[in-house]
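Note that one protein chain is taken out, while the other chains of the complex remain in position.
Take a look at chain A:
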Amino acid sequence: MAVPSRQVSTLIVLGSGGHTAEMLTLAAHLDKQHYSPRCYVVAATDRMGEAKANAAEACGRGVAEGQACVCKIPRSREVGQSYVSSVWTTLVALCAAFSVVFSQRPELVLVNGPGTCVPICLAALVYRLVLWRRCLLVYVESIARVDTLSLSGKILYRIADCTFVQWPQLQRKYPRTLCVGRLY
């Protein structure tokens, strides 16, 4: 009898622009049999992110078959927004992040910044503390970071189960990171 293959519910957080491109390059190499279902998390204002996630799932085929979905969460702060009003929008973003994590119940959360990925990471930490579930948090620092970790990299370095960097000189500065090569 065939052993049922192990399925890992996966949250793939698309950070916009160059972050999205790097994350989808990584996601393209995941074995879709194992990493299923997949939920792509995009900012509500990031139209390109949703389109690119659908394209990555072969024109929505994975989406149609229920193995993949796209969840939108509001950004905690848009460029140029005042700090006072961003208190409120951060709370809204956090609530949305909790709702995504607690409904998708991921076993793996893949993030690569920017700061907009932090609410999802916080929600994932709370989720595994409260529900005592296995939930791995994996951060992949951008290929653009050669000598210094980004702000989200510095935050995630402390809380992620694994932080990948793409340049050996950066790994030497942060010994608990892993460097096994570049995405491009």
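The criterion applied here is as follows: a residue touches a chain if its C-beta (ideal position, glycine included) is under 8 Å from a C-beta of that chain, and two chains touch if they have at least 3 such contacts; residues count from 1.
Please note the rule applied: contacts and distances are computed from a predicted model.
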| item | value |
| --- | --- |
| Hidden subunit of the complex - UniProt protein name among "Coatomer subunit gamma", "Protein TSSC1", "NADH-ubiquinone oxidoreductase chain 4" or "Glycosyl transferase family 28 C-terminal domain-containing protein" | "Glycosyl transferase family 28 C-terminal domain-containing protein" |
| Option touching the unshown chain, where A:66, A:80 or A:181 are the choices | A:181 |
| Listed residues A:69, A:126, A:143 or A:159, member touching the removed chain | A:143 |
| Chain A residues touching the omitted chain (full complex) | 6, 8, 17-18, 21-22, 25-26, 28-31, 34, 107-108, 110, 136, 138, 140, 142-148, 150, 161-162, 164, 166-167, 178, 180-184 |
